[in-house]
Structures are given as structure tokens and as C-alpha cells.
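As C-alpha cells, the structure follows; a few thoughts come after it.
Note that this complex is displayed minus one protein chain, with the remaining chains in position.
Per-chain numbering from 1; labels A and B assigned in written order.
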Amino acid sequence: MKISLIVFFLFSFFFSVNAQINSQFICYLVLTNQHKEHLTYLNYLLENDGSSDSLSYYRMKYYLLTKDYNSFESEIKNCKLCFNDSSLLNYSASYLIKSSISSADRFWKIDSKFGKNLTKNSLLKKSFDLTKNTQDSTGFLPYELKFHFDEYKFVKKKKAWIAAGLSMVIPGSGKLYIGRPNSFFGSFLSNFLFGLTGYESVRVLGINNGYSIVSLSAFSIFYFSNIIGVVHDLKRIKNEKKKHFLYEVATYQSGDIYLYE
Amino acid sequence: MRWLLISLEIFIYTNNVFCQNRQEQRMLMLEQKIFQTPHDSIKNSLYLQKFNISLGDQDYQRSYFELRRVRERYINDSLIESNFYWNAALISKLSGDFQYANIFYDSYLDFTSDTSLSSLILGMLIKSDIDSSAFYNFRDQYEYTSHNEVSACFEKLLSFKLKRKWAYILCSYLVPGSGTLLSGDFYNGIGSLVTLSGFSYGVSQLVKSKLYFGAGIWSYLFLPRVYFGNIRLTVAKIKELEKKKKSKLVYSCEQKVKELLNNNPIDFRLNE
Partner (left out) sequence: MSFKNRSLLYKLNPISFVSIGFMLAYQRFLSQQLSSQCAYETSCSEHAKKTIERYGLLKGLFLGFYQLQSCTPKTGYDFQDHDINSAGEIINPIEIDED
């Protein structure tokens, strides 16, 4: 009876010892890119030990490593240990913002609701808030990132009606104003050439001629598309510069953070 | 009470063993052993074990990943080493890594001097992926008289080139659309002819009507694009034609190789 009890406890102990999280082993699996074994190990721990804070923590790291942001977003609320690790939070925010800005925004809200709101004073969060109100102080931004923010601020100030007005006067000049200088020449040339053909056809053949109508229609399509397109493009370029600034901040912030150390 | 404890022990043991027998658990346990052992030779044998297990499960992506961890200098058994070279050559070929397949196959031949039909077929398949000179050298070195039609087929395939491609392109330069017509695309050929002649006629009419700016602008904007576009189209059609003719040859070669492989199958060597 006693011997059985001893043997029973030894066996149970032996099998339960294998179920503890071995962080060095996990680091080894990450270094050797053994993602399948990594996931198997985490599932094995889940089956044997059940769910725990430390296991959730490692699972979140696994999702970030394999860029499974959907699973990360759905399970982060249950990981209390994650909300104590500011470097993990900053790393996640940096990578989430590169997949989509709204997912990073949701993540910050989760942190403020379920966690200790450690990301509130992070560089990326402050930069994100700065993009909403560009008049705020930029003292917290390092020198390398101020340049990108200034670019964004410069583009944000631009007005659509000025771009449209410039395009009306000189086709293609609106592109120079909004910041697409390399495509100015193509736009200007196409408008100029079609305008010239239209003018010549009206002068020689009169406005009621079929060819004049075709030339003038071609010119007008190019002319109006140049105006409407530049207004639409200005919205796009503002969005692009904002994303570019936030991506640069995310890269800067995640530069010296490693998921597995 | 005694029986309760014994049954509990058996339950825990079988539960764990059952879990461990699942494939991923097995690979994980091997990886744990690799992590724990400090000796390179033991690690290598475990890498080899993982490689063979994934081959047996037909998980070729994983086996190709595991292959890159194995170091053949730590393999002492000659049978295991020859099987390893064979499997490595085959898995590299299946994964599209033709250079490594070639290296492993050459190592296999150097190690075993195996001139059996299966080995020569595999060699032929691997060498034909490298280039024609590798294939010809191999064929000349290992002259196999049987199944010559297969090697003749490969030779035809490797040396296949569409003849007088320059003629199609020259025709396109001289008469736009003719090169495309000759390459077999009737509609695009006629289309090129009609488009270019239509534009040229339009430009000439503009010149007649004294619309010189218009003529200059339309001809500058469209005529070079249509003319050189027609030549680019001819080049694309020539490539398509070459591919089409080659695919017929490929099909006939494939049938011959399939027949040969049915009689001399090539498979992984997993009996340890």
C-alpha cells in the first residue's frame, strides 16, 4: 500500500514536472523557427496545466511572432500578465499599427480598460494623438521623427480648393502643390496637347464638326479629371503621410524591443 | 484502495502515452531531447529521426526544413547515410531546390555507385532540371541502353527552340500585324493591321484638312505606341507559341516517364 502510494506520487510528479513552462526551451524553439513545435508545446501545457496567466502571456507572444493579429486581439483581454509588461505592449502596438491603425487604436482602448494603461505615455500613442491635433507640442519626438511629422503637418495644412484652383489655371500645377511633382509633366503635357488639338480644330473646322467635338470632349475629360483627381489625391496623400509618420514611429519604438530575450 | 491507485497510475500513464503518440507531440519530444543534449552527434541523430518521421508522414515542407539541420559527417552507419542522401535528393527535387538535389544525388552516387534503373531515372530527372550540359554529361557517363526513348525525349525537350523567331519580328517591323498572324493569332494580327492603318489614315486626313498640330499630336501620342506595341505583342505571341509547342513535347515525355516510373517506382527509403 505504502509502496503503491509512493510509486503513484512519483509517477504523477514525473508527468507533472514535464508540464511546467520552460522559457529557455521556448526561446530555443523561436531561434530555430520551430513554430509548429512551439504551438504544440503551448497546447500541451494548456492540456496538462490548464489555462494560466503565464501560459496566456506566452501565447500572446506566439501570436505576435506568427503575426496572427486576429487571435492576439481576441485573447489579449484574458492575459493579465501582458498588461504588466510595457515592452510587450509597445511591441504589439508597433506591429498592430502596421497591419491597421484601427486595430492599434482598439488595442490601446483594451489596455486602458483591462490593463494599467501603460501604453498611454508610449511614443507611438502620443504620436497617434498628435496626428489628431497637430498643434500639440512635439517635444517628445526624437529628431529623426520630427522630419516625418513636419511632412505630415505640411501636407495636412493644404486646402483642396487651392489645389483645384491651381489645376484650373495651369493643368497639373495642383499636383505640384499637393506633393506629386514627378507626375506634373505628364498631366500638363496631355492637357496642353489635347487643348491645342481642340483649339486648332475649332479654328479650322468650326465647332459643329465631328472631329472638333471629339477633340474638345477629350480635352474636357482630361481637364476635369485633372481637377477632380487632384482633390481626391490630396485626401489620399494626407492619409499616406499620416501612415508613413506612424510607421516610422512604430519602427523606431520597436527597434530595441525583442519578444524573446 | 490498492486497485484504485493502480488503476489511477495506469490511467495517467496511458493518457500521457496516448497524447505522446500523436504526431506533433512526438516531434515536440524529439525537439526537447535535442534541446537538452549537449552532444552534436546525438543531436544529429535526432535531427535525422525528425527528418525521417516527417518524410513518413508525407509532410514534405517540414522534412525539407529538417533536412537543412542534418550534418552527414556525423552519420556513421553506411546504410543510413546512403538512405539519407537518397531521401535528401528526392525531397530537394520535390521542393524545387534543384541545386541541392543535384549535390545530394552526386553524393549518393559517389557513396554507393548505384547504377540501378531507379537511380538512373532519378539522376536523369534531377540533371534535366539543372541544364542541358549536366544532363548530357550524365547520360554519356551512364550509358543505359534500355529506355533510350526517354532520354531521347528529354534531349529533344532540352534542345527545343522555336526556329526563325527573327523572321516573325522582322515581318512585324515591315508589315505590322503580320508577325502576330504568322504566330497563329489571327484576330490580334488583323487587329494590329486595322488599328495602325486606321490611325495612319486618320492622321493623313488631318493633314489634308490642314490640321497640322492635330496630326502631329495624334501621331506622336498613338502611332509609336501602336507600332511598337504590335512588336511587343508579336514577341509575347512567339513566347506563347514556343510554350505551346513545348507543352506537347512535355506531355509525350511525361507519359513515357510515367510508364517507366510505374515499372521502376522511386520512393523514399525509410526502413531503418
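Please note the rule applied: contacts are C-beta pairs under 8 Å (C-beta built on N, C-alpha and C of every residue); 3 or more make two chains touch, one makes a residue touch a chain.
Not measured: the values here are computed from a predicted model.
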(request) Using the definition of touch stated at the top, determine which of A:Ser52, A:Ser102 or A:Asn121 touches the missing chain. (result) A:Ser102
(message) I'm checking contacts with the chain that's been left out. Which of B:Arg68, B:Lys156 or B:Arg232 qualifies?
(response) B:Arg232
(message) List every residue of chain A that touches the chain not included in the displayed model.
(response) 100-102, 172, 175, 179-183, 185-187, 190-191, 221-222, 224-226, 228-230, 232-233, 235-236, 239-241, 243-244, 247
(message) Touching residues of chain B against the unshown chain: what are they?
(response) 188, 191-192, 195, 225-226, 229-230, 232-233, 236
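Here is the rule we use: only the chains that are shown with their structure count from here on.
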(message) For chain A versus chain B, what separation do you get between their C-alpha means, in angstrom?
(response) 36
(request) Spell out the part of chain A that touches chain B in their complex, as residue ranges. (result) 1, 4-5, 7-8, 11-12, 15, 25, 28-29, 32-34, 36-37, 40-41, 44, 47, 193-194, 196-197, 200-201, 204-205, 211, 215
(request) Using the touch definition up top, name the residues of chain B that touch chain A in the complex. (result) 1-2, 5-6, 8-9, 12-13, 16, 19, 24-25, 27-28, 31-32, 35, 62, 65, 69, 206, 209-214, 217-218, 220-221
